[in-house]
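For reference, the structure I am asking about is given below.
Note that one protein chain of the assembly has been removed; the remaining protein chains are unaltered in position.
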Amino acid sequence: MVTVQDYAIDIPPTWCPGCGDFGIWNALKRAFAEADIAPHEVMMVTGIGCGSKMNDYMHVTGLHGLHGRPVPIATGFKLANQDMKVICVHGDGDGYGEGGNHFLHAARRNIGIVDLIENNHVYGLTKGQYSPTSPSGFETKTSPQGALEKPVSPLALAISQGATFVARGFSMDISRLASLIVEALGHRGYALIDVMQPCVTFMRAMSYEWYRERRYYVEDEDHDPGDRMAAMERALEFPGGDRIPMGIIYRTESEASYEGKLPTLQEKALVKQPLQTRPLEDYDELLREFI
Amino acid sequence: MVTVQDYAIDIPPTWCPGCGDFGIWNALKRAFAEADIAPHEVMMVTGIGCGSKMNDYMHVTGLHGLHGRPVPIATGFKLANQDMKVICVHGDGDGYGEGGNHFLHAARRNIGIVDLIENNHVYGLTKGQYSPTSPSGFETKTSPQGALEKPVSPLALAISQGATFVARGFSMDISRLASLIVEALGHRGYALIDVMQPCVTFMRAMSYEWYRERRYYVEDEDHDPGDRMAAMERALEFPGGDRIPMGIIYRTESEASYEGKLPTLQEKALVKQPLQTRPLEDYDELLREFI
Amino acid sequence: MSTTDVSFCIGGEAGQGVQSSGAGFAQAMTRGGLHVFGTPSYYSRIRGGHNFFIIRVSDEPVYAVKDKINVLLALDDTSVLEHIDDLVTEGVIVADEGVEVPEGLVEGRAVRVVQAPLADIAEEHGSSVMMNTATLALTAGLVGFDLQHILSVIADNFAALGEDIVKANEQVAKDAYALAGEDFSDISTWRVEARQAPERLIIDVNHAFGMGCLMGGCKFVSGYPMTPASSVLEYMAQHADAWGMVVKHAEDELAAVNMCVGAGHAGVRAMTCTSGGGFDLMTEGLSLAGMTETPVVVYLAQRPGPATGLATRTAQGDLNLALYASHGEYPRVVLAPHTPEEAFRCGQRALNIAEKYQCVVIVLSDNYNANSLWSVDAGEFDPQQVEIDRGKMLDEEALEAIDVYHRYAFTPDGVSPRALPGSHPQAVYLATGNEHRENGHITEDPEISAAMLDKRMRKLDGARTEIQAPFTYGPSEAEITFLSWGSSYGPVHEAMKRCNAGGTPANMVHFVDLWPFPVEETKEILDGARELIDVEGNGTAQFASLLYGQTGIEVDKKILKYDGRPFTPEYIMEKIKEA
Partner (left out) sequence: MSTTDVSFCIGGEAGQGVQSSGAGFAQAMTRGGLHVFGTPSYYSRIRGGHNFFIIRVSDEPVYAVKDKINVLLALDDTSVLEHIDDLVTEGVIVADEGVEVPEGLVEGRAVRVVQAPLADIAEEHGSSVMMNTATLALTAGLVGFDLQHILSVIADNFAALGEDIVKANEQVAKDAYALAGEDFSDISTWRVEARQAPERLIIDVNHAFGMGCLMGGCKFVSGYPMTPASSVLEYMAQHADAWGMVVKHAEDELAAVNMCVGAGHAGVRAMTCTSGGGFDLMTEGLSLAGMTETPVVVYLAQRPGPATGLATRTAQGDLNLALYASHGEYPRVVLAPHTPEEAFRCGQRALNIAEKYQCVVIVLSDNYNANSLWSVDAGEFDPQQVEIDRGKMLDEEALEAIDVYHRYAFTPDGVSPRALPGSHPQAVYLATGNEHRENGHITEDPEISAAMLDKRMRKLDGARTEIQAPFTYGPSEAEITFLSWGSSYGPVHEAMKRCNAGGTPANMVHFVDLWPFPVEETKEILDGARELIDVEGNGTAQFASLLYGQTGIEVDKKILKYDGRPFTPEYIMEKIKEA
């Protein structure tokens, strides 16, 4: 049995005391333990940002990549080694700003990765500029008169593009978040988890209290996560409204994952296949094409 | 009065005979004439692709930019010269593939540009690879066993991100398309027009006939374009279903455009303001900050 | 000079099938035992615009086209107007009766016109689109080339379209071929007879590179279509399922390169392909490969820039880009194959070098290379010769034996043994684009940071041993020494031959391996050279700068070309004289 301790490392996180990333950190470790996945069985791909340092603070197979690019990195990795669980962990600026195009295409691609967004509604590591999810009017160093754009609506975007697992969690609700992650790890295809994460330093308006007052779990309200239009309505509640739906907003298990559709990957992970797949004699076929 | 002839130039389009881009070409010129906008009053920003050559074949102020980047180019241009009408004209690969991130953010930004996508569901200029809007199963040189992803759902994406004008046209219905463009040019903020464009060379399955049989105009079916959820339902009909909704799917005029919110742009276009806005004496204020 | 050396030019509109006709004709000639070189010229559009394809055949190897052509296959009126001046004395124009060959134009020229009811023949057996077949077959007849090779190419290439189409084309070919003997015997001064020869491929550099990668164990390709690199992506896609590869046409180049990083990190051989603008977008991802020491191969097929430039034309303007792309400093290897067989080897070398030195390898090609067809002995593509060397890898046993695994352990050669993620509980480590410790975790320690840069750069010493000296051709003593790299090889080689034939001793030093630069070999080879003439397809002589920066050797003359068109031997000869 894998335990949370298996993921321990003696590198203490450098997050601000009280940062929501601690909750996500704990939830991730719990989820891996719950799902009985060992550190060498999961690849955690992160971007650049406060929360993207997640894999530096864990004993886990990790790739800490570039700002905005964890999703394609994870996609390449998954296609090369489908036997591992692959999870992206990155911020809202990373995932919905710099990496927005990959998000949109991963959703419709249904590639088998979990995409966990630490959505603190701000750029933390670069010290407090507004992010794509910042509420309109949010005053920061790059928006001194307040952000002028409507925030990205990530769940609605994912659902609109045919994502098969769309969820939201809260960094404070650690065990519920851990369960969401376990569910996502078990999902076939792309699984988005948008995690509400308080940033105590640069986004004080959206405090723990603020979230706690607004969040509710859709499963407590008789929501059918298999109903796409109902899911869309829930998804559009936030940002915009005053209630934040949490839990599994949309889910279907009836679709194959992208990697599941590839003939080459039917039997074995790519990395476990020989470099030269076929006997040398066969290679003459390749020459024939040009003769 | 501006006429279609004002947009004429003696450079014949190099599109394949029968290409849907001819219809869009005509619709654009008609729309400019109908809207009484002269060639120096409109900036047409295009990307790279067959249809992106649009402004090479017109006497119009134009910027033929990079693959995937017309939207940010147009955004910069509009912010610098809001007195001109700014219209992006580019392909589905350009707008939803390479340029997907700009699309998503332009929609929520409500920047005052018209974004016309020549959606032929294929990469034309690079000779027939599948595009982000290609139907699943579409066999091309880069998808010999058929495209494996669900197509992008552009209208739904735009609506989900708070776009204020979302429409679809058909390159064959020239006058209806021209009217849509006129409406879009009159809209405050970002206006998406997804245009169904037959590519007779690389996307033979989606022929004129094919579209004609499937398209219908939402205004003929008592659709309320002010109703966002109703719009979302229409938007999700295609791709996916067998009917293609056309016309103005969603529209609201109650929101300010991005440029309309900027204090600097309240009185005059940026390009018409002096380079040094304030009297030289005032500049001492800037020094004071560091003393 | 050779006894047979005949150039054919097939001209027509975009959309008329110039490409497939040219390729088919080249293939037939190759099957007929001739040495063939063919190169197309396209507009960046799908229809209209004058396209043409030049095919030169000879009984000796040929590496370039000549400015002059012997036979013009004119599929449309424009072709006649565009190319009549290119014909040599006694040159032949072959065209359908419907093509206008203005009398005034032909008058006074030693040109022979063969017009026949080619469209009619095509329509009789099939449809007017088969006029190309008729034109090729008639031409074959005129030069006495064995019809059987034309027929065999028809049979193979049209097979996918069904037996009817094959039959119809065969019939068209036979009828048109027959006309030659009946109505136009002896009109052609040149004969191109089929002969016995070793089996040869007719192939371009893109496909040869792709095949090299495939045989070299490439398992993963992600790319985004871009002329002139698309055919590599397409070739790999078409072979993915049968040959155990995963090939992904991604949403953009940012995704493409980062997917490669992910796959390369997972432990499969990964490659991406693009052209200049797409490469720009990949540079940040490559820097990540550099920092995480992930093997990634990039095929960069050049075309004239900046921006979109001349999308379907050729250039050698991205050498500096390949050498200096990305922020920060990391080791890279740059190879620029000049022929299909070299490209085939480069595919394998690139994958080996990338894994052995855990680094980025850039293979520089260009539009000319990408589309030119060469006949190459099949023996050059021998699967038995393919060697795969993955460098220092730790397997389960090795991992069991060590105490703690450090992915980025300091080593004398800078190469830290790789254990693949997921392969073993010991192989749990972090790879990061931030500066890191030996165990992979982030550090800001100054000593470690500097030592890590040193370690990474040290790998270049090893990579240096993989580098080939420049290739030399021609006599060892010469008045003129040409310097070239990449695709200018062919035209320069021809120009060199002509110099020698014309009494000016000339030789040639051609660079395929460009970085790490073969400094000592180059100095040695160029020692004592008289006049150095640099020939490259850009406006700022990027190779000459590299040469000078690395060796202090200054070239005496630069022959540059940056009009989007490839070098020709004639152009080079002219520029030499201009001196």
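Each chain gets a letter, A, B and C, in the order it is written, and its residues are counted from 1.
Just so we're on the same page, a residue touches a chain if its C-beta (ideal position, glycine included) is under 8 Å from a C-beta of that chain, and two chains touch if they have at least 3 such contacts.
Quick caveat: nothing in here was measured; it's all calculated off a predicted structure.
Considering the intact complex, the chain excluded from display touches A, B, C.
From the options A:Thr3, A:Gln145 or A:Gln266, the residue with contact to the chain not on display is A:Gln145. Among C:Met291, C:Ala419 or C:Cys499, only C:Met291 touches the chain left out of the display.
Set against the missing chain, the residues B:Cys16, B:Val45, B:Ala178 or B:Ala235 yield one that touches it, B:Val45. Counting over the whole complex, chain A has residues 14-17, 48, 50, 53, 64-68, 97-98, 100, 123-127, 129-130, 132, 141-145, 201 touching the chain that is not drawn.
The missing chain lies against chain C, touching residues 43-44, 49, 254, 275-277, 279-281, 283-284, 287-288, 290-292, 302, 304-313, 315, 317-318, 320-321, 323-330, 432-435, 444, 446-447, 449-450, 453-454, 457, 538-540, 545, 548-549, 552, 561-565. Residues 11, 38-41, 43, 45, 48, 53, 55-56, 59-66, 68-69, 71-81, 83-84, 101-102, 104-105, 262-265, 270-271, 273-278, 280, 283-284, 286-287, 290-291 are the ones on chain B that touch the missing chain.
As a convention for this text, only the chains that are shown with their structure count from here on.
Of all chain pairs, the one joined by the greatest number of contacting C-beta pairs is A-C.
Chain centres were defined as the mean of their Cα atoms; on that basis the chain farthest from chain A turns out to be C.
Note: centroid distance chain B to chain C, computed from Cα atoms, is 37 Å. Averaging Cα coordinates per chain places chain A and chain B 30 Å apart.
The set of chain B residues that touch two or more partner chains comprises 97, 100, 132, 145.
Among the residues of chain C, those touching two or more other chains are numbered 240-241, 251-252.
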